[in-house]
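Only one protein chain is missing; all other protein chains are in place.
Each chain carries a letter (A and B) given by its place in the written order, and its residues are counted from 1.
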Amino acid sequence: MSNALRAMTGFGIIGILLIGVGMFQSWNVALAIFNLCLISGVMALGVNIQWGYAGLFNVGIMGFAAVGGVAAMLTSQPIIYSAWQAGGTGILVSLVMVLILAAAMIFLSRKMRAGWAKNIVMVALAVGGYITIRNVFDPAVLAIESDNPAKSGYLGGLGLPILFSWLIGGVFAAGVAWIIGKIALGLRSDYLAIATLGISEILIAMMKNEDWLTRGVKNVTGLERPVPYELSLQESPRFISWVEWFNSSSLSGLSDDARAERLRQLVVEGSSIFVKLCYSGLFLSVLLIVLALCVLALASPWGRMVRAIRDNEISAAAMGKNVTRRHLQIFVLGSAVVGIAGAMLTTLDGQFTPSTYQPLRYTFLIWVMVIVGGSGNNLGSVLGAFIIWFVWIEAEPAGNWLMENGTAWLGDDSGLRAHLVDSAQHMRLMILGLVMLLVMRYSPGGILPERTRQN
Amino acid sequence: MYLEAENLIGGYGGADILKGCSLGVEKGEIAVIVGPNGAGKSTAMKAMLGMLDIREGSVVLNGEDITRLSPQDRIAKGVAFVPQTANVFTGMSVEENLEMGAFLRTDDFTGTMEEIYTLFPILKEKRRQMAGELSGGQRQQVAVGRALMTQPSVLMLDEPTAGVSPIVMDELFDRILEIRETGVAILMVEQNARQALNIADRGYVLVTGENRFTDTGEALLADPEVRKSFLGG
Partner (left out) sequence: MIDFLNAFVLFSNFVLVPGIAYGAQLALGALGITLLYSILRFANFAHGDLMAFGTMAVILFTWLFQSWGISFGPLPTALLALPFGIAITAILVLLTDRFVYRHYREIKAVPIRMVMASVGVMFLMNGLVRFIIGPNDQNFMDGERFIIKARAFKNATGLNEGLALKSSQALTIIVAIILVSALFWFLNRTRTGKSMRAFSDNEDLALLSGISPQKVVTVTWIIAAALATVAGVLYGLDKSFKPFTYFQLLLPMFAAAIVGGVGHPVGAILGGFVVAFSEVTVTYAYKKLFTYLLPADYAPEGLLQLLSTDYKFAVSFIILVVVLLVRPTGLLKGKVI
């Protein structure tokens, strides 16, 4: 089958499955899955930029997605003036001090000659600077965190519309990626993997513990929405009349009471579907824009150079291409896309909860999407994201059902059966790990392999 | 001949590098392969060792067809090879290098090791030192010593004198002559064509994967055409 045909079949099957879910489970569930498919698609595109274009292995996708999530929260939450009054100055001063310290260390490390003197000065500077900064920082943090801790206890955000955060999330993630890339690129290829694994764990730890910035495990709920709220829709006469019109045939034969009751149900259901559809529209436009940019970039002279570097670093370097620089660029771009997706995800959730960031869900799952879909192929990554997300969601009930029924012969009081049923959720991990390994080995191109370049 | 390759055609999977070249060496003899860059000298030697795909032709060792054998199997049959670069275990001592050379042997190899120390006395002195810390010439000695540990009947050397000083080169050639005296068949690829042909019993001039001239070393040195094209006049 040609790639185009495969792509159409693939998306067609997913479409039919989603419609099936809509008809047999509920349209709300179908749309919820679809929205996360779209976000996963964006995330997979980001990873595909890094892996497919440059062979960079990022094991810290979770961290970059979380950075996007923080951005969404920080952009949209209102400014909390009392907290700023309490400790804002201290935070800003320590921030400036960090910058000065970093500048001083970079300056000295360039100026001083290598040797014991330099090492001692550097260590002394780092330790001394750290202690000094902590002395300014700690009281400020304490002041902020004790400012109305039950409700806020953090600095709040910028009070901007949350849609801005999608861009800001990308910029934040790009910044983190730039630092990591500067350190780990140009060394052995697995160092980047190790470094990204590390930074993602640390970013999550910071989000859980730096309460003054993120409220930590107390979470920030009730983020502003870019789309209408269900409740206001349910009260809007115009929306009600829409629903009435849309369902006029099914409402027609009913008595007045039954009709009002039915209409109320339809309005409640319709409002939540309407909200999800609004999200779908937003996410779909982001996905299409990113996808279009990716496709264009890959076909441009820049894309050709990037692929040339991936296929043979040594000869590309010999032809005067700065491989490390190009890798850094790609790493930053890919991470920015992941950051955007992370911000979108937090926007959809309407809350920022650091403890929900699990490497399995945010790093591994995305990798499976890219590998299954077709590494190096943009559309393939998106297709992979759709398929794997659908399977991931629907596998849980299916797995539970299978375990329940598959172990029925063991009898109800069997300890083994209870254990197996309990553990069914971990089967997903094993099965996806297996899928990843099998696809990597037997079909390394994935469902939509990258077009080979004889032309 | 003791080791004989006939009409080898093949390469590293892409275009053919060898286009029908024939080489051979007798026991107690030195055969030298010379030729311009890219003539396929090293490739021909690697083909005899089984390190690349041969589409056509055959390699026969002591009357036995070994064309389809893996390098490991050929080594077990008494062929030893000294690569041009990375030919010692740099992080291991000289003695351990020699031990690794004897890896396939199950008998007591201390006698062989003594013989090698007699051949290269400097190695005995430095036997506890890391091979990576030795000079270029000493490393080549370790490399040759490692290859000799299997008590091979054929010794293949890929440019053993590349990158060493002329004095060291002469010294190394002397040792190779000594090894010949023990009845080993020696096949060698050389850049320093003139000096190599000087000690060669048999010389092959390869050009673009084919034999151009084949004769004794002496005769090749005397051949005006060889001198003009390959020995710089």
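Things worth noting here:
By our rule, a contact is a pair of C-beta atoms (placed from the backbone, for glycine too) under 8 Å apart; a residue touches a chain by one contact, two chains touch by 3 or more.
What you see is a predicted model, and the numbers here were worked out from it, not measured in a lab.
For the chain left out of this panel, the touching residue among A:I202, A:I289 or A:A317 is A:I202. Checked against the full complex, the candidates A:V59, A:L213, A:L266 or A:M369 give a single residue touching the omitted chain, namely A:V59. Checked against the hidden chain, the listed residues A:P78, A:P161, A:P397 or A:G433 yield one contact partner: A:G433. Residues touching the missing chain, restricted to chain B, are 71-72, 75-76, 81, 83, 86-92, 96, 99-101, 103-104, 132, 146, 150 (touch as defined at the top).
In the full complex, chain A touches the omitted chain through residues 55, 57, 59, 130, 138, 183-184, 187-191, 193-195, 197-199, 201-202, 205-206, 208-209, 359-360, 364, 367, 422-423, 426-434, 436-437, 440-441.
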